[in-house]
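Every protein chain but one is kept in place in this view of the complex.
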Amino acid sequence: MAFWIASSPHNHIQSQTSALMRLVILATIPGIIAQWYFFGWGNIIHISLAVVTALLSEFLVLSLRNKPIKTELFDGSAILTAILLGICMPAIAPWWVTVIGAIFAIVIVKQLYGGLGHNPFNPAMAAYVMLLISFPVEMTTWLPPLQLVSIEYTFADTLWMIFTDSTSLGYSAEQLRTHIDGYTMATPLDTLKTSITTGLTVTESISSPVFGNYFALGWEWINLGFLIGGLFLLAKGAIHWAAPFSFLASLFVCSLIAHLISPDLNPSTMFYWMSGATMLGAFFILTDPVSGATSVKGRLVFGALAGLLVFVIRNFGGYPDAVAFAVLLCNMAAPLIDVYTRPRTFGHNVEMK
Amino acid sequence: MKLNEEYKELAWQGLWKNNPGLVQLLGLCPLLAVTSTVANALGLGLATLLVLVCSNATVSAIRQWVPKEIRIPIFVLIIAAFVTCVQLLMNAYTYGIYQSLGIFLPLIVTNCAIIGRAEAYASKNPIKQASFDGLMMGIGFAAVLVVLGAMREVLGQGTLFDGAHLLLGEWAKTLRIEVLTLDSQFLLAILPPGAFIAMGLLIAVKNAIDDRAAKHQPQVEEQSIERVRVNFES
Amino acid sequence: MTTLIAILVLGLIAAAFGALLGFASVKFKVEGDPLVEQLDALLPQTQCGQCGYPGCKPYAEAVANGESINKCAPGGEDTIKKIADLMGVEPEPLDATHEQDNRPKVAFIIEEDCIGCTKCIAACPVDAIIGAGKQMHTIIADECTGCDLCVAPCPVDCIEMRPIEQTTKNWQWDLNSIPVVELD
Amino acid sequence: MQSIINRIENNQFWKFHGGIHPPEQKFLTTNKPIRSLHLPEMLIIPIQQHIGVAGDICVNIGDQVLKGEALTAPSSPMAVPVHAPTSGTIEKIALQVIAHPSGLSELCIFLKPDHKDTWRERNICADYKTLARNEIVHKIAEAGISGMGGAGFPTHIKVDSKPNIDFLIINAAECEPYITADDLLMREHSATIVQGVNILKHLLIPRMVLIGIEDNKPDAIASLKKATESYNDIHICVLPTKYPTGGEKQLIRALTGKEITSGSLPIHQGIVMQNVATCFAIAEAVIHDTPLIKRVVTVSGQGLEKPQNIWAAIGTPVKDLVALSKSLQAADKKAIIMGGPMMGFTLPSDHVPIVKTTNCVLVPSEKELALENKEVECIRCGQCADVCPSRLLPQEMQWSAKAKDHAKLKELNLFDCIDCGACAFVCPSHIPLVQYYRVAKAEIRQQELLDLKAEKAKARFEARKARLEREKKERIEKQRKASEARRAAMEEKSGEGSTAKSAVAAALARVKAKKAQGKDVIEDPREAAPEKDTQKSQVAAAIARAKAKKAKAQQNEPVSPEENSVHPDEQVEAEKKSTDAGKSAKVAAAIAKAKAKKANSTKRDVETSETNKADDSKKSAKVSAAVAKAKAKKLQKEIGAEEQQPTPIPEVDKKANVAAAVAKAKAKKQQKEVGDDEQQPSSKPEVDKKAKVAAAVAKAKAKKTARNVTQVAVEKESMVEELQSEETTIETTTEIIVEPDDKKQRIANAIAKAKAKKQQAQPIADMASSNEEELPKEDNKAVAKKARIAAAVAKAKAKKQQESN
């Protein structure tokens, strides 16, 4: 007869890390749908490609490291990383870019640092940045929103494009990317940045059709999709409110000040919120607990710093969007933030009343 | 025989076991900055090698006359003198590579590998061994440079020995190998971050090889040693 | 000409700095070796001599002079790690020749057999044995470092090393060590 | 202060950080009354059930005890007695697995109830107010009351504190899931509890009495409110249910808003906290003179058919309680938790007895608790930090604990962790955080102890070194003075001061001295010493001293105080230096013990010597046997060194027994002095031959024989020794009887024995050489027999020789 020996506590909340991951994956769906609606099948193809690559490379590394494959492979973290990376890819980027990115994210950024829980950087963002600086051409093959395309393309075309560099009808990426008015597509952020460098004012710049009726055609809805997903996660308690809140607030404050000072050179705050990867970053990247700060105070600082960095890089940096860079910089700062925002232990430094 | 053993050990130390690039991690700045192509790496490697051998020999030759307190300034003087000479010579005779190595050539002065060897080895050993040590350490360092350069050049440009003619003369143009034809360059490999990552991988590979070697080596059962008794009266 | 001036100027500067260094070397001479003290503080002070040195301090001195750091058997891996940290070197596994049962022990005198020869008293590096000639000896367990130096000199083999018993007070929360009672 | 009181009076309380809401599961037992006491077949009463030290057992096996009789007597203020929960017989006093997570055993008293339940005499005290304060405290101490909430701190110490108590807090929170023992106690015995509270109030005179209770116990609240209706100064403070409200610091924070500084006790801030069950026990003890012999235990869990609260006698095995509630668990797979699910520990055996701190026995069903370990990597989600009531950073501590970074752990205030388990409860990665902390805490404590010990050892080592140094100096000084005086005398006498001659004389003297030492061990070396030359006297003196010591040991002389008693004296001195009074007492005790034992044995010696000669000599025989054995052993060992020595010993024929000693001494000297000399390769065949001859003659040239012996017989040494200790001890005994008081004879005997041993070994050696290396065991026995015979022969011869000499 054997007695069961274990350490207290003997009961446990039923939540699990993998369940948490699944919830986050679920929450990306509205954003992905918006992306699909505006930019076609490209991202969904990239997401699937990234997921497959990520799982394969995770499997490979886990078996090399003699880790329990069954539990760790499907804990959802690799899949989530792959999905986030896939979302960030330009819709018709070549397939190998995504594959390299996913491998980099899993093998170098995650597993080489020790696997889940040990990576100092957000794997998806690190991979995205790596791709961006390595393959700037491929990583800027943005498509115009479907409303603006000059050449209609289908799912098959996109697939063809991603894997062979041209559609089945022989159109090149360059042609696909051309607007109805003949311009090659860039993201609204990129367009704005270019226009401002050429001396145009914001109001002049945003007359371009890529800005649509509101802020950024297509992108605003995608951001809205991720916002909805993020709110869902908040409601479910899967993510902590502090980082997204302070990130958005800080971005808001920075851009508002800039806009008030010089409205010609700085777009409105809502443009900052609703373009680029702002919402994705706020609710899905900055809330990554592994690479972020841990305490509430720390998360507030972390988010605020990220917001400031996004604003600074978008305005003064070389790249149009900045979320990935800001996140990586903040990841680097996270341990430091943690040290300085350590809560006062109960019973220590008690102020004598 | 014994001397032979010593040289063997020196070579082993310099080329592998205590490699200045991979193990001591000395001189990282030029190591990471100029290794975007094999030609650059080789140029800097050779320059460093030359300086290392000369400085080791000189330091060893003068070691008896150098008081302990001022040894470092003297080593620095010697190294700086050699580096400047090498720089001038390269400027005069290999202008192309001199231009592409740019600032990193005078930076050899601050390459810790050189002063490190001067302090750790040359200042305590006879000229022959010291020169040999310099040679081996230099070759070890140059080898790491070249390997790193090759890795980055292949990944980044898809070529090998691109621009070698700047260093070795016109004939070397035939050395250029088109390893891969890339549609687009893998820029990360050429950029400094890529150098860090490649360096990390290189170190990891070396450690892995060492580990494997250590595992395959049968454990030598040592004789148990005599215990020393802390006994004051016997 | 410029070259000559350069030589002259550098020579002067060097002379000045050489003088400065010469002055500094005399003025700020450091005596003693605090490293030995720090090392000695890390060693377990069992004075057992298993490292091949007569006592912990001599071994600390030897380590400071380049002896390998993995010879302290009573200290075990923990001590090696601490020494490695202090010396800025990689920790090494405990020397194979010193590999032995590392559980803390105390000496125990089987009193019936003790003839009172005082040999063990002479051998004990920390004076943890008391007794007098022809008197039975006993060990002050609290002071015993478990070095087992008293075992060999005993002419009647009445000293044995006994592992310190595990009690509820010194239990280390090793759940795997809990003896599960097998019934029936 | 006033603002705090006002706030409390308005029932506005504070919040502490973190906390969790685990499923309460209290419904399993809340609606059933406490089942009355049930006596098991055997009560197992651990002698220590609280924090502090155990008392001394004051009963013997077989004693009849009455209910309530103290079984142990407190030996220190931190000790509380245990009592017999019922009348019966003490069956045994033995080690038994106790209620501790380690599953280790401690001393327990086994009481077999006689089922008469006869009380000892009791002094019922209707009005405690008539008693003096210290009388009440004494009563509480006598009743063996220690905190019944969990830690088990002796209550009499807590209640016997200095004045200026602001708050007396009664902990009725009972925040752990499943446990309803206090709840039920409050419902059924609220009046007694309030009596207990009043006694405490009487003792402590607090400004306010607060009863902290969670809002999930409405019945208990009502019952308490009713019982305290007439007391204005007792406040029932209803707190929201949150785990761990029942934690001491948490409850204080929640009730008074005060934060107890880390490392200090609530009493330092004018707060005393007692558990409700303790209050009940106090009332029982003071008023009804009933010691703490029973308590309410919740026996709960879905692994039981009838979960319930039981009045259990202290010492009832868990098995009985579980049996009463009908376990549903499979017989081959059991899980029993003592305490609640959050902080309780699993039991390795169901024979573990209930102790004073046991409030719950949990028998979970298999699906009820997450049994399998599903630990995955930490993703730094930070939920643990959110729930930590001590505001620690559990995940960072976890990393450091895994890395064994003790300095970092201390920096993170690991020791403020109260082991509440909230962090591990919420961890989505299912990391057993608390276990990591416990291990780390234990390791840190252990390390601190070791450091302390090392520090002490170092001090002692240095002290010893200094002392020896001093002694050596003194010795040299003494010697120098003596030799100077001698030389002066010599010069005076002879009148010849020539240096050459004196050098020769010195050399001669040295040789002489050596010989004297070697030949005649019995001679006091101090007599030989004056002949020595000053120049080399240092070494010689040291050797001489060693020899003198040895000689004394052999002579079995009474101890000369300046020689041997030095050590203990010095030790005592060293002890004093270390300023540990307790320790020096210990040392003194040890010495006394040793002395007593010695005295005893000598006394017995004297007594028995008159009546029984064999007995009389037994002890001394033993001693000499041991010495002889040691010598033989040493000889064997030293032969190796002797091989370096080219000179044979000519005197062997003359005096074999003395030769052995000489050889030994020389070997030792050779080892030291001639150590650098070139080794002369030993000629083995020749030696073998000689050895055979020697064996045949039986009058062995001790040294050479021994040399041979070592060559072959070293492996057999242990066996030989065994035989020797068995056989020769007895034999020498008989020999000693002949002339027990003759010192010389004794030494001779010892030497003879040594020889005998060698002889014993010799045949074995021969056998070994003929039978190749390995000897079967049976052969060994045969050889042993032979050896014995040979030994006897050798001994007889030795004796003869002695007599003839």
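Letters A, B, C and D name the chains as they come in the text, with residue numbers starting at 1 for each one.
Quick note on the criterion: a residue touches a chain if its C-beta (ideal position, glycine included) is under 8 Å from a C-beta of that chain, and two chains touch if they have at least 3 such contacts.
The definition used in the following text is that contacts and distances are computed from a predicted model.
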Q) Going by UniProt, what is the name of the one chain that was not included in the view, given "Cytochrome c oxidase subunit 2", "Dihydroxyacetone kinase-like protein", "ABC transporter substrate-binding protein" or "Ion-translocating oxidoreductase complex subunit G"? A) "Ion-translocating oxidoreductase complex subunit G"
Q. Out of all the chains shown, which come into contact with the hidden one?
A. A, B, C
**Q.** Per the touch definition above, residue among A:Ser18, A:Ser48, A:Ser166 or A:Thr194 touching the missing chain
**A.** A:Thr194
Q. Which is it among B:Leu26, B:Val53, B:Ile78 or B:Leu167 that touches the chain not included here?
A. B:Ile78
Q) Contacts of chain B with the missing chain: which residues? A) 36, 62, 65-67, 69-70, 73-74, 77-78, 80-81, 84-85, 88-89, 91-93, 95, 156, 184-185, 187, 190-191
Q. Which residues does chain C use to touch the chain missing from this display?
A. 3-4, 6-8, 10-19, 21-23, 25-27
Q | Touch list for chain A against the chain that is not drawn | A | 136-137, 140, 184, 194, 197-198, 318
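Just so it is clear, only the chains that are shown with their structure count from here on.
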**Q.** Rounded Å distance, chain A centre to chain C centre (Cα mean)
**A.** 54
Q. When the centre of a chain is set as the mean of its C-alpha atoms, what distance in Å lies between chain A and chain B?
A. 41
**Q.** Residue list for chain C, restricted to those that touch at least two other chains
**A.** 47, 55, 122, 125, 173, 175, 178, 180-181, 183
Q. Taking each residue of chain B in turn, which ones touch at least two of the other chains?
A. 232-234
Q | Complex contact set, residues of chain D against chain A | A | 16-17, 20, 22-23, 103, 177, 249, 253, 259-263, 331-337, 339, 341-350, 362, 364, 368-371, 373-374, 376-382, 385, 389-393, 395-396, 413, 416, 419, 421-422, 424-430, 432, 434-435, 438
Q | List of chain C residues in touch with chain B within their complex | A | 14, 17-18, 21-22, 24-25, 47-55, 95-97, 122-123, 125, 147, 149, 152-153
(Q) Under the definition above, what is the set of chain A residues touching chain D in their complex? (A) 1-13, 15-20, 71-72, 75, 77, 115-118, 240, 289-290, 292, 294-295, 338, 342-348, 350
